[in-house]
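Here you go, one structure.
All protein chains of the complex are present and in place, except for one that has been dropped.
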Amino acid sequence: MSTLSLRERIADFHATYIRCIDQDALEQWPDFFEAQCHYSVTTAENDRAGLAAGLIWANNRNMLHDRVSALRHANVYERQSYRHILGLPFITQSTPEVVEVETPFMVVRIMHDGQTDLFVCGIYRDVFKPGSDTLKLTSRRVICDSNRIDTLLAVPL
Amino acid sequence: MSTLSLRERIADFHATYIRCIDQDALEQWPDFFEAQCHYSVTTAENDRAGLAAGLIWANNRNMLHDRVSALRHANVYERQSYRHILGLPFITQSTPEVVEVETPFMVVRIMHDGQTDLFVCGIYRDVFKPGSDTLKLTSRRVICDSNRIDTLLAVPL
Partner (left out) sequence: MSTLSLRERIADFHATYIRCIDQDALEQWPDFFEAQCHYSVTTAENDRAGLAAGLIWANNRNMLHDRVSALRHANVYERQSYRHILGLPFITQSTPEVVEVETPFMVVRIMHDGQTDLFVCGIYRDVFKPGSDTLKLTSRRVICDSNRIDTLLAVPL
């Protein structure tokens, strides 16, 4: 049995997830997901229109590993780093079998020359199976507020 | 009796409030306030000078409904969306009758063409009557850090 409240487990999950990405430890990123999982990145406009297709789409963890490998090998552009700041989670559903959470996020991008910009913001729509202290994602849909997403978007959100 | 701690209820309140606005469900926004309530938006400079007048001022919930109606009908400018990111609440007073909280906030504005900018930041100075799981605002004073607030400022903060 978990000794932490659901709120605490969600906060811990988010804190660990964004630290992994912002530390550029991308090889560990797929471990935040179940083996059978959904991960997608889309825009609010596409999401409102009910379009399933997005900028990024994966339906199992191996595809996430592939994505990281591709990113590492294709990474010809200048070194960048990212800083995620998350807002307050809003639990939209909580049953013994499933927890659904919406969390606002903002990502700042820091270019090699020090240039620092607001890169993207939006919400995570997450589905977890509760039951253990360490949550894993069954599904994460990243809904970006802007339609003008940098085509270099490659880093996991 | 509430089964949630005061901190948890404040976090839930904030998460629900910003989700309402960022989803453009403005018609539900007045429901976060008591019928007799205060809502105002001002600048830090005006606040330091003790000026009561602000950019926006209301002293009951009907005025908030009126504001949303006006906003819906007068909305001739291009469609925008907003993303609120809140900081950590600081409880300045907590008695059985009243809870006062200060919470830093930041709002990002996303224009129709995708342009994404830091729109406004500042603090919420909130007063709640505690007692139930779902908090309602007796008073929210929004103190914006910048004196140069966009004159199109219309969305609730």
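We just call them A and B in the order they show up, numbering each chain from 1.
By definition in this document, a residue touches a chain if its C-beta (ideal position, glycine included) is under 8 Å from a C-beta of that chain, and two chains touch if they have at least 3 such contacts.
Treat the numbers as computed from the prediction; the structure is a model and nothing was measured.
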Options B:I85, B:I110, B:L137 or B:L157, residue touching the unrepresented chain: B:I85
Contact partner of the left-out chain, one of B:A70, B:V98 or B:L118: B:L118
Touch residues of chain B, complete complex, unshown partner: 7, 44, 85-90, 102, 104, 106, 118, 120-123, 145-149
Residues belonging to chain A that touch the chain removed from view: 8, 11, 14-16, 18-19, 22, 81, 83-86, 108, 110, 113-118
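Assume only the chains that are shown with their structure count from here on.
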Averaged-CA centre spacing for the pair chain B and chain A, given as whole angstrom: 27
